[in-house]
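All protein chains but one are shown in place.
== chain A ==
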């Protein structure tokens, strides 16, 4: 064991020593681009803390490792850009509906008006809505991915999310592309009331045409957390349902169950592993393997000997 490794083990800082070396190298060679990126981000964002073991991860190395803690493989949450970037082959991404955002249909105002809340979230997260949709090549296959982002208002599904996902499904139906939806949501957007509830039906209707009538492949990937309306609509409708390790997948949240039952919910009850044991998922795939697994799956499905109408 080298001295460096021993130091890392002792101090439990994953990648810290490497980070120091890297900084030193960078300062001496002065890569301008790298410096600017790191200086423009807040100091807080340079380090991420693993919730499971308390390990500190430097942002650059955690990104290389796809935000997976090296200690015990705990998957940290990732935003949509971090998911799309490594999965799509370079110079092949075409985004859809970039400028589609929600309207304040109910003129809703709780502690803050819905419009202001939207603008504040857009400024803070740098996303116009809670989902990014588009088409791109992944390992040579053209796919239609939609990636939800939990950072934007808790990933809640409002009219814009419903509309973007429905349009993605309709586009994939027209062009006969495999569909991949990465789900991360706290449920339906309460500020849009019953209109956001109907988005569940809208997406399911598009999926019916896509899956049942056109018989195309839809893979849903459930990440931390997937709750409420998304679990009860497109999240659980995949031909193949993949979950990430220790993802929280639920219909009713823990607090609601405890209030209904008056009992404590057992630990690990609604995690991906528990759902897997109960037969509700197809696979639990580590993040680092997802891109490869998706291309293998689409390969398997396209090599069927029996041709459909």
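Basically, contacts are C-beta pairs under 8 Å (C-beta built on N, C-alpha and C of every residue); 3 or more make two chains touch, one makes a residue touch a chain; residues count from 1.
FYI, contacts and distances are computed from a predicted model.
Peer 1: Which name from "acetyl-CoA carboxytransferase", "3'-5'-exoribonuclease", "Protein YIF1B-B" or "Mitochondrial import receptor subunit TOM40-1-like isoform X1" does UniProt give the chain that's left off?
Peer 2: "acetyl-CoA carboxytransferase"
Peer 1: With the full complex in mind, choose from A:200, A:219, A:243 or A:297 the residue touching the hidden chain.
Peer 2: A:200
Peer 1: Among A:77, A:125, A:139 or A:245, choose the residue that contacts the chain missing from this document, as touch is defined above.
Peer 2: Per the contact definition at the top, the residue touching the missing chain is A:125.
Peer 1: Can you name the residues of chain A that touch the chain not displayed here?
Peer 2: Considering the whole complex, chain A reaches the absent chain at 79-81, 84-85, 88, 90-103, 105-106, 108-111, 122-123, 125-128, 132, 134-136, 159-160, 162-163, 166-167, 170-171, 174, 187-188, 190-202, 204-209, 211-213, 228-229, 231-237, 250-252, 256-257, 260-261, 265, 269-270, 278, 280.
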